[in-house]
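Below is one structure, written out as structure tokens, with a few remarks after it.
For this depiction, one protein chain was excluded, whereas all remaining protein chains were kept in their positions.
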Amino acid sequence: MRAFSYTRAQSPAEAASAAAHTDNAKFIAGGTNLLDLMKLEIETPAHLIDVNGLALDRIEETPDGGLRIGALVRNTDLAANERVRRDYAVLSRALLAGASGQLRNKATTAGNLLQRTRCPYFYDTNLPCNKRKPGSGCAAIGGASRQHAVVGVSEACIATHPSDMAVAMRALDATVETVRPDGAARTIPIAELHRLPGDSPEIETTLQPGELITAVTLPKPVGGTQAYRKVRDRASYAFALVSVAAIVQPDGTGRVALGGVAHKPWRVEAAEAELPRGAKAVTARLFADAKPTQDNAFKLPLAERTLAAVLREARG
Amino acid sequence: MTKVSFDVNGDTHQLELDTRTTLLDALREHLHLTGTKKGCDHGQCGACTVIVDGRRINSCLTLAVMHEGDEITTIEGLGAPDHLHPMQAAFVKHDGYQCGYCTPGQICSAVAVLDEVRSGIPSHVTADLTAPVRLTNAELRERMSGNICRCGAYSNIADAIGEVAGRSA
Partner (left out) sequence: MRFEHPATFNPIDQLKVVGHPTSRIEGPLKTTGTAPYAYERHDVVPNQAYGYIVGAAIGKGRINAIDLAAAKDAPGVLAIVTADNAGKLGKGERNAAPLLGGPEIAHYHQAVALVVAETFEQARAAAQLLRIDYSKADGKFDLAAGVDGAIAPKPSFGGPADTAVGTFASAFAAAPVQLDARYTTPDQGHAMMEPHASIAAWDGDKLTVWTSNQMIAWGAGDLAQTLGIPKDKVRLISPYIGGGFGGKLFLRADVLLAALGARAAKRPVKVALQRPLMFNNTTHRPATIQRIRIGADRDGTITAIGHESWSGNVKDGEAETAVSQTRLLYAGANRMTAMRLAALDLPEGNAMRAPGEASGMMALEIAIDELAEKLGMDPVALRIKNDTQVDPEHPERRFSQRQFVQCLNEGAARFGWSQRNPKPGQVRDGRWLVGMGVAAAFRNNLVTKSGARVRLDQQGVVTVETDMTDIGTGSYTIIAQTAAEMMGVPLEKVVVRLGDSDFPVSCGSGGQWGGNNSTAGVYAACVKLREAIAQKLGFNSDEAEFADGLVRAGNRSVPLAQAAGQDGLVAEDAIEYGDLAKTWQQSTFGAHFVEVGVDADTAEIRVRRMLAVCAAGRILNPKAARSQVIGAMTMGVGAALMEDLVVDKRHGLFINHDLASYEVPVHADIPHQDMVFLDETDPVSSPMKAKGVAELGICGVAAAVANAVHNATGIRVRDYPITLDKLIGQLPEVG
């Protein structure tokens, strides 16, 4: 871990401004992924801005009946929130499927969205990785890729986004609120927050340098039966091979987002029209352009079967 | 170097630390509270679990300087060999350990888990998110899954925690 200076931010705008105007600065909140990466010098900030004191840790009702979740709300608190448990069960379920009790107590809402891939080649600084070292190549292609993405991949990167929470938020059509270095606030639909790798996998989100996530808002509840099904080898404390976030309405319509299959939570709205026809039809659309490797081709039938199970259960 | 002050097991400590120092290394290397263990240093094993302001966390993935004013409880704060905390005594009775290296983390986690259940925090295996949480065996095993025991004492650990939970319920 390289030496860094450390300050505690006083306000979101000041934090954003400081981040933009300090060389190689990063925000730190829960720290559960950032410090992991700093120890390996995959992340090498020269300055850390501790945003934990920013009072962004509240969950409030919005005027339209939705929820506004402060960026610093811990995963445990978000999962345990009564409104979330009642009206956004898919989110509660996704959070509880992730990490461990200890990590959920520290990890924040914004930090969870911004966590980085667990691709083992990204984590080993001796090996090529375009995400870690642009232009060095992708060692996962042609390497051990059982965990990797099957859709939305590029020649440069086949990493997945590891979050469970983000998959549920994608299904819920969440919106990310930010403050920019100039102090201006903006909102970003979660669909537009994460990028596909393309030829610049090192750029993972549409946030600008210094831009700070302040909250995530959920629209008013959409009802339906909500489920998050995470499939993994180990029964707990493991990243998803495939996960399915689903909201199924009594009339058979609904929403589906997948985790563990792409560089971002994978949702194709057009595929949801196929829901009444069943999982096979939906996944056929979701994976229309899939490019699995030999190691991870199983994710295609696995996702289909997992979705089928979720739909069967949702429909009773 | 940055100054930080926090409470560990009821004692206030003022430290001047390299900003890179994790809470774990501050405890082990600076305060010589070596009961908290370093198993992986990357949040992948749970051996470093401590309780900060009532919540269990991995002390390896947090910087010491981020804990200004916090109240930290480590394994040494729960009990000592001549006056064991009930959870510690239950681990001895049920042989809830072998090599002993993950044990302080398991015990800190177990103590916090019982609190989490009391506060109604659900888990991955909670069947009904809107009903009160009950500490079943499945609940306990899911909640303890962030603490790896390579010796494989899980079954005995479950018995130990179950006994303490039953007593305190």
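The first chain written gets the first letter, and so on, giving A and B; residue counts start at 1 in each chain.
Please note the rule applied: contacts are C-beta pairs under 8 Å (C-beta built on N, C-alpha and C of every residue); 3 or more make two chains touch, one makes a residue touch a chain.
Here the structure is a predicted model, which is why all the values come from computation and not from measurement.
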For this session: With the full complex in mind, choose from B:75, B:112, B:133 or B:165 the residue touching the hidden chain.
Result: B:75
Seminar exercise, completed: The one residue from A:20, A:191 or A:238 touching the chain left out of view is A:238
Exercise. Contacts of chain A with the missing chain: which residues?
Worked result: 1-3, 39-41, 118, 120-121, 123-124, 126-127, 139, 142-144, 146-147, 229, 231-239, 241, 278, 298, 301-302, 305-306, 308-309, 312
Exercise. In the complete complex, which positions of chain B touch the hidden chain?
Worked result: 18, 20-21, 25, 28-29, 32-42, 44-45, 47, 74-76, 78-82, 84, 88-89, 91-93, 95, 97-104, 107, 125, 137-138, 140-142, 144-158
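The rule we apply is simple: only the chains that are shown with their structure count from here on.
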Exercise. Where on chain A does chain B make contact in their complex?
Worked result: 1, 3-6, 28, 31-32, 35-36, 39, 48, 50, 52, 76, 79-80, 85-86, 89, 92-93, 96-97, 99-103, 105-106, 235-237
Seminar exercise, completed: Interface with chain A, chain B side, in the complex: residues 2, 18-20, 22, 41-43, 46, 49, 55-58, 60-63, 65-66, 109, 112-113, 116, 119-124, 126, 129-130, 141-143, 145-148
